[in-house]
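So, subunit A:
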Amino acid sequence: MLDHPIARIENLRVEFETRGGNVVGVEDVSFSINPGETVAVVGESGSGKSVSSLSLMRLVEFGGGKITGGHLLFDRVKGGELDIASADQDLMRTIRGNEIGMIFQEPMTALNPVFTVGRQLTEGLRVHKGMSKDQAYARALELLKQVRIPEPERRLKQFPHELSGGMRQRVVIAMALACEPRLLIADEPTTALDVTIQAEILALIDRLKRETGTAVMFITHDMAVVAQMADRVVVMYRGNKVEEGTVQEIFDSPKHDYTKALLAAVPKLGEMTGKAYPEPMRLLGVDADEVKPIVGSEDDLLVVKHLTTRFPVKGGFFRRTVANVHAVEDVSFTIKKGQTLSLVGESGCGKSSAGRSLLRLVEPKSGHIYLDGKDIMALDQGGLRKARLDMQMVFQDPFASLNPQMQLADQVAEPMWNYGTKKGADLQKAVERLFDRVELPRSFLRRFPHELSGGQRQRVAIARALALNPKLIVADEAVSALDVSVQAQVLNLMMELQADLGLSFLFISHDMAVVERVSHHVGVMYLGRIVEMGSRRAVFENPQHPYTQALMKAVPVADPARRKGEHELNFKPIPSPIHPVDYEPAMSEYRKVADDHIVLTTDSGY
Partner candidate 1 sequence: ERGEDGQLNIIYWQAPSTLNPFLSGGTKEVESSSMIIEPLIRFNEKGEMVPMLIDEIPTVENGGVAEDLKSITYKLSEGVKWSDGSDFTASDAVFTWKYCTHPDSGCAQVSYFDGVEAVEAPDPMTVVVKFKEPKPFPYTAFVGSESPIIQEAQFKDCLGASAPECTDANFGPIGTGPFVVDEFKPNDVITLSANENYRDASKPAFASITFKGGGDAASAARSVLETGEFDYAWNLQLAPEVLDKMAAAGKGEVVVAFATSVERLHLNQTNPDSALGPDKRSVFMNGENKHPFLTDPMVGKALSMAIDRQLLVDIGYGRAGKVTCNVLPGPEAYASTANDDCMTQDIEGAKKLLDDAGWVPGGDGIRTKDGMRLSVLYQTSTNAVRQDAQALIKQWWSELGVETELRNIDASVFFGGDPSSPDTFQKFYADIEMYTNNFSGVDPEAYMANWRCSDIPTPKSQWQGANIQRFCDPAYDELVTEMSRTAELDKRADLAKQMNDMIMQSYSIIPLVYRGGQSAHANSLGGVLMNDWDSELWNIADWYRIK
Partner candidate 2 sequence: MLTYFFRRLLLSIPTLLFIALVIFLLLDLAPGDPTAQLPLTIPPEVREQIRQSLGLGEPLPIRFWKWLVQFFWIEPQVLIDSIFNTHFSAGDSRVLSWQTRSPVMDIVIQRMPQTLWVVGTAYLVAIVIALPIGIYSAYRQYSIFDNVGTFVSMVGFSVPPFFSGVLVIVIFAVNLGWLPSIYDTTHKVYDWETFMVQLRQMIMPVMVLALQITAQLSRFMRASMLDNLNQDYVRTARAKGLNERVVVLVHVLRNSMIPVVTVIALGVPQIFGGAIITEQVFKVNGIGQLLITAIQANDIPMVQTLTFIFAVLIVLFNLIADVLYGLLDPRIRYD
């Protein structure tokens, strides 16, 4: 390793001109990246990670930003050091994509939808390397092989939307690597992806780095990913660098309060090993002397039997149903009063559909749902409306699940208006108390959702769900979109409510570490079926189904000492859940492993 850094950021300051005056995106950040090194930049949303990286590419200007201070020194192949902060755009164009490559967060939107993968891959090559069309295509093919995309020849001719998210992200990576850049900037390259795919992508970047010796600036807010990838870590907080150090230093002996708080908020897989019941997290600065486990009761609240939900796929000349999406297939489970059942699984496995089917927000095809003994499936619309008094939902996206045009108090009051459970001053008081309950200041009553942060919004959503005093809350990825620290707070809030009010949760998530933290019972879903279910302890400590085992392996652990290698990964692509109309899948049969631990024995598709 050369000790001459490839890029040095010195006292970077970036401002954005907005209507409300100048906004400082990055205030004062300095760090450097050495050849062959992976520097992870971590911090919460809005802390300036992306802005720093875009500044290095001089792309902030296109978003309305301006570098108003500091230097960005980049060591060019030829010609020594260049201060990117003052270089002109023509020069930058020869550096971008050539000497510095960049991978973006959203694989879904980072590719131009109307050009083929091949075209987009070869563009940079032809510009920077002056290759002919054929040469460029040959190189593109090579790149696709390098990032291990199956059937690379075919992919070249495909459009981005024809690829899965993971494959798209691989294409983006191939694109960034096309000209063998000396510095690779990866801005949250895996945030939008499933754990299994995340694991593969991380392994891929790691391997490429090792093979090519490229320096990597890795931006993320996920401490577990940092632990997996980084050599050194830069922690950012509200536009400033607050701490820098090697991974070990940061994880073992964080210095800055913020870093400490951040690390304390990260749920680590395996933390709960040996504990029977979930317990709230110990957050830094919160004076919780004792964390009480949440026991719940042993009475059944919700019993679901053989629930099946299918979505018709229309097609053909007469728009008839030609096939069905088997979203939920013969699913049975029970939730006990005051306890949490979690459903985990990869994207598209039917978790949300199962949750929505419970409230009949999507109409299940068959099966039985008993809530407190009441047969939900047998209800008419009026009865169903009443039954929903006892079941509420909290959704994944706090930005989307609140009406942007309604005051928060009204949104929380709305369920009570609808059912007429409270009126007038009573209602007013109830809303205030709900705000207190979810720890939102009463000054927020008259505010609008866009004035709140994500975590605050999720609290509003929870308050709304609580308004009708339900017995069961279906939390569909309720914390997935939140920053770790906020996520921890919301999780604690939920657990606290459970302890205090005896609520039951159906907790839907793809994050194994979070699930481990909150659940009494866990169901692992794959392709619409539950492949393994049991008490959390049983499933996490003794996974039986091969899919569960693979899933556990893929989850990155927020501990630099427990890194995983690429060789451990072995994922099959998920088969399609679409089947012709006359297809009748077999019933699920389970093997009892222990008292409350079952494993699917029939074919799951895995």
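Candidates were picked such that all candidates are chains of the complex that A comes from, given by their letters.
Rule of thumb we're sticking to: a contact is a pair of C-beta atoms (placed from the backbone, for glycine too) under 8 Å apart; a residue touches a chain by one contact, two chains touch by 3 or more; residues count from 1.
Quick caveat: nothing in here was measured; it's all calculated off a predicted structure.
Engineer: Looking at subunit A, find the partner in this complex that touches it; the options are 1 or 2.
Structural biologist: For subunit A, the touching partner among the candidates is 2.
Engineer: Per the contact definition, I'd like the list of subunit A residues that touch candidate 2 in the complex.
Structural biologist: Against candidate 2, the touching part of subunit A is residues 57, 59, 62-63, 89, 92-98, 101-102, 104, 106, 109-115, 123-124, 127-128, 159, 161-162, 172, 175-176, 178, 315-319.
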